[in-house]
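Let's look at chain A:
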Amino acid sequence: MDDFKPQIVAFCCSNCASSAAKVSHGMKKALPDNIKLIQVPCTGRIETLHLLKPFEEGADGVYVAGCQEDSCQYISGITKAAKRVKQVKDILEGLGIEPERIDVFQMSAGKGQEFVEVANRMVDTVKGLGPVPTA
Partner candidate 1 sequence: MIVAESKPIKELLEMVKDFKKILVVGCKGCVTVCNVGGAKEVGILASSLRIHGRKEGRDVVVGEHTLERQCDPEYIDELEEIVGDYDAVISIACGVGPQFLSERYPEKKVFPGVNTKFMGGAVEHGVWAERCAGCGTCAIHLFGGLCPIARCSKSLLNGPCGGSSHGKCEISKDVDCIWDMIVNKMTEQGRLSELLEFRPPKSWTTARDGGPRKMIREELVK
Partner candidate 2 sequence: MSELKAGSNLEKVLRAGHFAFTGECGPPQGANVEHLIEKGNHLKGVVDAVNVTDNQTAVVRMSSWAASLILLEHGIEPNFQMVCRDRNRLAIQSDILGAYSMGLRNMLCLSGDHQSFGNHPESKNVYDIDSMQLIHTVKTMRDEGKFLNGSDVDVAPKFFIGAASNPFAEPFDFRVYRLAKKIDAGADFVQTQCIYNMDKFREFMKRAVDMGLHEKCYILAGVTPMKSVGMALYMSKQVPGMDVPESLIKRLRGAGKGKVAEEGIKFALEQIEEFKEMEGVAGVHLMAIEWEHKVPEIAERAGVLPRPVV
């Protein structure tokens, strides 16, 4: 399983997480290249279907990286996103797929270090689970 390179889709809030991404870039702390970053204006705008679609298209994991609850510009964006992630976890479970394949993380703007850590953590988790089976 060592050569398994999980395909992971990350939805990032352009206010904080993405700026963290930039900082991390500046710090030359590269993001693993198997992570596909999708920037969104606010994680609260991510619909349940957006979170499911990557799995339909073959992703092994999905995560949302958003602001801290108190620093969200749109008030409750990340809280909403967390609820949708929970909904998708339930759906995955119903489908017989590990709910750990989707998660939500909160981070502060400009914390490049944190951003990379989260990405690596997700990669590790999904690596541990292996690919979504395709029987």
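The rule is short, and it goes like this: contacts are C-beta pairs under 8 Å (C-beta built on N, C-alpha and C of every residue); 3 or more make two chains touch, one makes a residue touch a chain; residues count from 1.
On the choice of candidates, all candidates are chains of the complex that A comes from, given by their letters.
What you are looking at is a predicted structure, and each value in this text was computed from that prediction instead of being measured.
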- Note on the structure: Within this complex, chain A touches, out of 1 or 2, candidate 1
- Query: How about chain A: which of its residues touch candidate 1 in the complex?
  - Reply: 47-49, 52-53, 55-56, 58, 91, 94-97, 132-135
